[in-house]
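Take a look at this one; I'll ask things after.
Only one protein chain is missing from this complex, and each of the others stays in its spot.
For subunit A:
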Amino acid sequence: MARTFVPGSRGISGHLEEEERDLLRKVFGDVIQMLEPEARESEDPLVALTGIDPHAAPPRDAALRRLLPDGVKDGDEAALEFRRLTERSLRESKIGSLRAASLLLEGSELQLNSEEARHLAMALNDVRLVVSERLEIRTEADAEAVHAMHDWSKADDLEEYLSVLYNFVTWLQESLVQAMAYELDRTPDAAGEGEPS
């Protein structure tokens, strides 16, 4: 069984069994595949160069829309413009974190610095967003209902399997975030990628 993440002098340590790491790498790979932009035959080389995609449109898949939401609410045109300017680079940064997270799971013993922990937390969160959409978790009550499923051996259909996966990833992320918050308390100077406004 996986153990909870523990903050320490050499970063955050954790332990995951081989099957757990294989499973996580598999789902990280699935999410990467969802995020890979569709290859267009006549893609304008400027898209790759500038990251601005004039053909970007809101994803049809609801789970992908959770990963790439609108940046402007109730403003279709403004939201689309925002998407065209930013979606490509958002896809790339998410794929980057998911790949980095996969690489961290090569061995059973995990020793994470704050950047690595951040990649893993973001990757786990993206998995939770996708799985929650597949499970149609729309309200707090829906989320509560899913919480009951913890036993892989009792999962006999896709929905139950996804529920167990969701709870496992949730437990892992909660444990990781607790350790990251503890690290933040210890080194307040490390906080602040952006400046307080």
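The working rule: a contact is a pair of C-beta atoms (placed from the backbone, for glycine too) under 8 Å apart; a residue touches a chain by one contact, two chains touch by 3 or more; residues count from 1.
Here is the rule we go by: contacts and distances are computed from a predicted model.
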item: Omitted chain (choose from "Phosphonate ABC transporter ATP-binding protein", "ATP-dependent Clp protease adapter protein ClpS", "NADH-quinone oxidoreductase subunit J" or "Urease accessory protein UreF") - UniProt protein name; value: "ATP-dependent Clp protease adapter protein ClpS"
item: Option from A:33, A:50 or A:89 whose C-beta touches the chain left out; value: A:89
item: Residue touching the undisplayed chain, where the options are A:12, A:32 or A:122; value: A:122
item: Touch residues of subunit A, complete complex, unshown partner; value: 67-73, 82, 86, 89-90, 93-94, 97, 118, 121-122, 125-126, 128-129, 132, 137-140, 142-143, 170, 173-174, 177-178, 180-181, 184-185, 191-197
